[in-house]
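This report refers to the structure that appears directly beneath it.
Note that this complex is displayed minus one protein chain, with the remaining chains in position.
This part shows chain A:
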Amino acid sequence: MSTLAIHNLQKSFTINNKVKQVLNGISLTLADNEFVSVVGTSGCGKSTLLSIAAGLEDFEGGNVTVDGQPIQGAGMDRGVVFQAYTLLPWLTALGNIEFALKAAGNSAKACKEIALEHLALVNLSAFAHAYPSELSGGMKQRVAIARALSYRPKILLMDEPFGALDAMTRRQMQALLTQVWEAHRLTVMFVTHDVEEAVYLSDRVVVMGVGHIKEIIDVPLHRPRVEATCELPEFLNIQRHVLGLIRQDTTAQA
């Protein structure tokens, strides 16, 4: 059982002496082993929501609990995959995963074993000894995902992890992520601005307006999901519905 519950979350920033309410009463519960995406226009507060859930940012009101326990800052129960790869450049692909495992308190031997296992999971065994500067963007993000999974967090938080990748690589990464997730289930919160990606990957899609949740949409599509899933009429209907919700915002702003 690993659930993430956010209740009535309040968060504001002060910019140039003006207080801006970024999150206003957000409530959201991620069930055990559920894949939930959060979509919305840029500036709607979706990344802030994820940072708060990760424990990397403070909040003013409400609460965040993991399995019923309020979070105390960041911790190893929540793994994070950042948009900007965040591989440590002085460590190899293997070294980067071992770094996390060592922090988790594993022995050197166990670190290496588990790290190699997870590199294989993301099809990068051949690049174990390559430095990040020698890897492509997609490869770096695969290492980052392998690293976040390696120490078995209860919840995986992903902040636009494929946002910086080209369309082709992005597709491959989405396929890889579903494949990995369907094999090793865990609770995932996935922030993205790509609606198709959100629908393809998730059990539920949370659509955010500025500072609040507009609607939570179930995605009752069959798993395992494959490339062809994106052409099913149900898929297209859900995608159209989500896009419509987001578009209301953009037209209102324009």
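Annotations for the structure displayed:
FYI, a residue touches a chain if its C-beta (ideal position, glycine included) is under 8 Å from a C-beta of that chain, and two chains touch if they have at least 3 such contacts; residues count from 1.
The criterion applied here is as follows: contacts and distances are computed from a predicted model.
Per its UniProt record, the hidden chain corresponds to "ABC transporter permease" from the list "NADH-quinone oxidoreductase subunit K", "ABC transporter permease", "Colicin import membrane protein" or "LemA family protein".
From the set A:5, A:104, A:221 or A:243, the residue in touch with the chain omitted from the display is A:104, counting the whole complex. Set against the missing chain, the residues A:21, A:86, A:179 or A:229 yield one that touches it, A:86. Among A:9, A:23, A:36 or A:54, only A:54 touches the chain left out of the display. For chain A, the residues touching the chain absent from view are 54-56, 73-76, 78-80, 82, 84, 86, 88-91, 99-100, 103-104, 131-134, 151.
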